[in-house]
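Yeah, one chain of the complex is gone here, protein chain that is, but the others are all in their spots.
As written, the chain order gives the labels A, B and C, with residue 1 at the start of each chain.
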Amino acid sequence: MLDKKGIAKRIAQELQNGWYVNLGIGIPTLIANYVPEGISVEFQSENGILGMGPFPFDGEEDADLINAGKQTITAMKGACIFDSATSFAMIRGQHIQLTVLGAMEVADNGDIANWKIPGKMVKGMGGAMDLVASAENIIVAMMHTNKRGQSKLLRQCTLPLTGVGCVKKIVTNLAVLDVTPQGFKLIERAPGVSVEEIKNATEGRLIIEGDIPEMNI
Amino acid sequence: MLDKKGIAKRIAQELQNGWYVNLGIGIPTLIANYVPEGISVEFQSENGILGMGPFPFDGEEDADLINAGKQTITAMKGACIFDSATSFAMIRGQHIQLTVLGAMEVADNGDIANWKIPGKMVKGMGGAMDLVASAENIIVAMMHTNKRGQSKLLRQCTLPLTGVGCVKKIVTNLAVLDVTPQGFKLIERAPGVSVEEIKNATEGRLIIEGDIPEMNI
Amino acid sequence: MNKVVANAQEAIKGIEDNMTLMLGGFGLCGIPENCISALVKANIKGLTCISNNAGVDDFGLGLLLQKKQIKKMISSYVGENDEFERQMLSGELEVDLIPQGSLAERCRAGGAGIPAFFTPAGFGTEVGHEKEVRYFNGKPHILEHALTADFAIVKAWKGDKLGNLIFKGTARNFNPMMAMAGRITIAEVEELVEPGELDPNFIHTPGVFIQRIFQGEKYEKRIEQRTVRPRS
Partner (left out) sequence: MNKVVANAQEAIKGIEDNMTLMLGGFGLCGIPENCISALVKANIKGLTCISNNAGVDDFGLGLLLQKKQIKKMISSYVGENDEFERQMLSGELEVDLIPQGSLAERCRAGGAGIPAFFTPAGFGTEVGHEKEVRYFNGKPHILEHALTADFAIVKAWKGDKLGNLIFKGTARNFNPMMAMAGRITIAEVEELVEPGELDPNFIHTPGVFIQRIFQGEKYEKRIEQRTVRPRS
């Protein structure tokens, strides 16, 4: 089974040279730490920076340089700053090759829900609706089940949607799955996790074809 | 009767302190030379500059600093440069208080034609259609009649339109006229020009109420 | 053409109960601290505030929420604010949540004279509810309308007396678009300079969009999430 870092590491393997990548809050943010050697990507943060670098050294924080999670950051050489309209022009205009974000629920048709629990929690969608509506390549990074042990990979989302039919790939603590017209297709198992465990933790339609390899991470 | 400079001078009297002004090619360009004392305005050129200054001194021309008429210009202190989308955001968004442009024809309902003579001349509308569709305050600067002596102030435009019902005021070599729901309302006569002469040179509906003063210029 | 006013109090003159305001900033980054304080002091009520976030409990727009000066928030993300959540869930506060990109583009559209545009963001969700849907290249889009405000209030790094502004780092965010969309736009700046001191080639917000400008004071610039790495 993977921990959050493991999920980030596995997703980092998907990065391709020259890609511009938007990382959501939470697990996705960790991916920046595991970019494979020889791969050069640039990270976009939708509040207005391309070429986001690591956190600043203690004492060098700049209140005027944050990411979309409101964390203090640094800028890489060759970074650039822009306003929110330009930022979402990049996103909506499909100039960003990969979006990774968290989710509360994903359905086996690619629907995603991650911004609202009616009557309980309403943080807002932030940039997530723009990202999922436009990104050609969306990976969801999340735990396979919620705190009560219920599957987050569903036949249908129960929470208000963030986007419809948009998720392409899911990496959880248990597995890597592609979203296909027939449902979640199991691609890899996390180290030490059996197909049976994944089956039990997946409520949506699950396609298992042939031997499912263990992740190499 | 006014010459082109006279028309420009008369229009300059309309300028109000703090206005941003877009001047078209031809007579309108001359207005910048006659800004009344005590009045401070900024000139916008739609190719991307606010705070356009006078022509450069000989030898100081910069190919990278031109106005919408492709003339070499200078920038005033406090000028700023922007792209074409931002330039027309200013125009379309009504942040420019006055637009002055030339015309081939104006109709007494405020329609204007100035970009095309079918089968003969097609220069294109440039920024004129955006300007006339959005400006709250449009003054047309032109000769009252064309080279063949025909009125350019018509009951209806005969040439393809640039905009509909948009012209508010016209300053010609003969007169100042407001465009009203009832037609062209004569406001002032050019020095030495009689009401009769203006009547004869105006094909569209002309409203003459009371004594028409001579311009004070 | 001098747009300079003395201070925040003078800058907000004319802002009245029940008006609609736009306020720049992302979280606590790039917010007009001086004008927010002045609005609190002036106790103007019933405001509709368009701002990406709603501040935190004791800073930014949170200060206006505490005093119940806000009737309605139009935002994209409102976490990190307990008082906000309380007022919203109890129904005291109206909330219109908008995808961040649509919010930015709707403000720009408002300033640019574009009354409406199509975007894919929000299709098939609550956001797209009762909005016109149209397909372009086989992909569904919804029609979104421009946003404008009685007053827009933005915060810049430097500005000149003609209203030309430059921003620093990610404190830029929503400020440039909101500057465009206010019927009256107020800019508060850390440093107010003479015309000519800013390079015309590197102005972020042209002065034409600004009606009032002043040099703010005592910027706190609070950091919401101080994240650092150890020196190795």
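A few remarks follow.
Just so we're on the same page, contacts are C-beta pairs under 8 Å (C-beta built on N, C-alpha and C of every residue); 3 or more make two chains touch, one makes a residue touch a chain.
Fair warning: this is a prediction, and the values are worked out from it, not measured in the lab.
Every shown chain that the unseen chain touches in the whole complex is listed here: A, B, C. Residue-wise, the contact with the chain that is not shown comes from A:Q94, picked out of A:Q94, A:Q156 or A:N200. One of B:G6, B:P28, B:G78 or B:G163 touches the chain omitted from the figure, and that residue is B:G163. Checked against the full complex, the candidates B:L23, B:I81 or B:V193 give a single residue touching the omitted chain, namely B:I81. Checked against the full complex, the candidates B:M1, B:V35 or B:M125 give a single residue touching the omitted chain, namely B:M125. Those residues of chain A that touch the chain absent from the view are 17-18, 20, 40-42, 44, 49-51, 75-82, 85-86, 88-96, 134.
Of the residues in chain B, those that touch the hidden partner chain are 45-49, 54-73, 75, 81-85, 87-88, 91-92, 111, 116, 119, 121-130, 133-134, 160-165.
On the side of chain C, touch with the chain left out of the figure occurs at residues 105, 109, 112-120, 134, 136-137, 141, 145, 166-169, 201-202.
Here is the rule we go by: only the chains that are shown with their structure count from here on.
A comparison of C-alpha centroids places C closest to the centre of the full protein.
By number of C-beta pairs in contact, chains A-C lead all other pairings. The centroid of the Cα atoms in chain A and the matching centroid in chain B are 55 Å apart. Each of residues 108 in chain C touches at least two other chains. Counting partners per residue, chain B has no residue that reaches two or more other chains.
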